[in-house]
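Complex shown without one protein chain; remaining protein chains in place.
Up next is chain A:
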Amino acid sequence: MSDILLEIKDLGIQFNTGKGPIQPIRGVSFSLKSGETLGVVGESGSGKSVTSLAVMGLLPEKKSKIVSGSIHFNDEDITKLSEKQYRKLRGNEMSMIFQEPMTSLNPVFTIGELLSEPLKQHKKMSKKERKEAIINVLKQVGIPRAEQIINEYPHQLSGGMRQRVMISLALLCEPKLLICDEPTTALDVTIQAQILELMKEIKAEKNMSLLFITHDLGVVAEMCDRVVVMYAGEIVEVAEINELFDQPLHPYTQGLIHSRPTNNSRKSALYSIKGQVPRPEEIGIGCTFANRCPHAFEKCLKETPPIFEKGDHLSKCWLQDSKRQAVMK
């Protein structure tokens, strides 16, 4: 087995909307090594959730389809799996924690009933063994009174507790890949810190690979080994974490880092990138970021930039073109 767990190549996803097809994901490629935590950052609407749903095989069936590329998990192209084969992976080899803890747990089932689902699907266990396993995992994620909680309903728990339940649901079968889609955005700051801490501990303990989606660079800095920056359905930069913060190559990444509220942000007005992420139907020729980019020149408007490689540091920007760099000097 290679040490790459997940490899996405040239992924393109199309949605059929009332106004015709749009393609919110275009040519996305990145890979995740086993044991690594890879961050995916980008503004709202950049396609983070859609990409992760594609990995889980959870894209809305009739509305969307994968129009190009492949997703290899454990050296197998999972875009070609049948629903039945996919089901064997979900909740077992790969799990996902969703953005919204408040609406992501079924309100009419007890925590115990909800948590027994992946075990029923993937493990041959007696009722008693299942109960033990569930209580165990609840304790692991720091839920007090686990024995009582299994008989309670989601609405009886706080947001932080629900997210812990979601985490334990994802962990039950000890997956190799855990996708976290903004697991802490809906929570307040102290709870957020606790949950992040918990995820770090669990990850270290279980040696999982984490795909960590967020728009918060602070969280990325804390959690991730490497970062993928997404913009308007494309990948614009990939770099190791320190490299990204020290030497961001893409103007969009630079803007994101710049607009991060820091401790001394009170002194100066908060910087923000002007304009908005273009909607999928607004994307034309040239670089998708050109209309908001402070460094854009003629070529950016006419030609889509390729990916420039600088060792492991990738960026999709004409500024990295050696010809342009020669001109600048």
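By our rule, contacts are C-beta pairs under 8 Å (C-beta built on N, C-alpha and C of every residue); 3 or more make two chains touch, one makes a residue touch a chain; residues count from 1.
In this section, contacts and distances are computed from a predicted model.
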Legend entry - Among "Fe-S cluster scaffold complex subunit SufB", "Xanthine dehydrogenase", "Acetolactate synthase" or "ABC transporter permease", UniProt-listed name of the chain not shown: "ABC transporter permease"
Inset, instruction - Out of A:17, A:44 or A:103, point to the residue that touches the absent chain in the complete complex. - result: A:103
Legend entry - Options A:91, A:112 or A:160, residue touching the unrepresented chain: A:91
Inset, instruction - Return the single residue from A:155, A:274 or A:310 that touches the missing chain. - result: A:155
Legend entry - Interface residues of chain A (partner: the chain not displayed): 56, 58, 62, 83-84, 87-92, 95-96, 98, 100, 103-109, 114, 117-118, 121-122, 153, 155-156, 166, 169-170
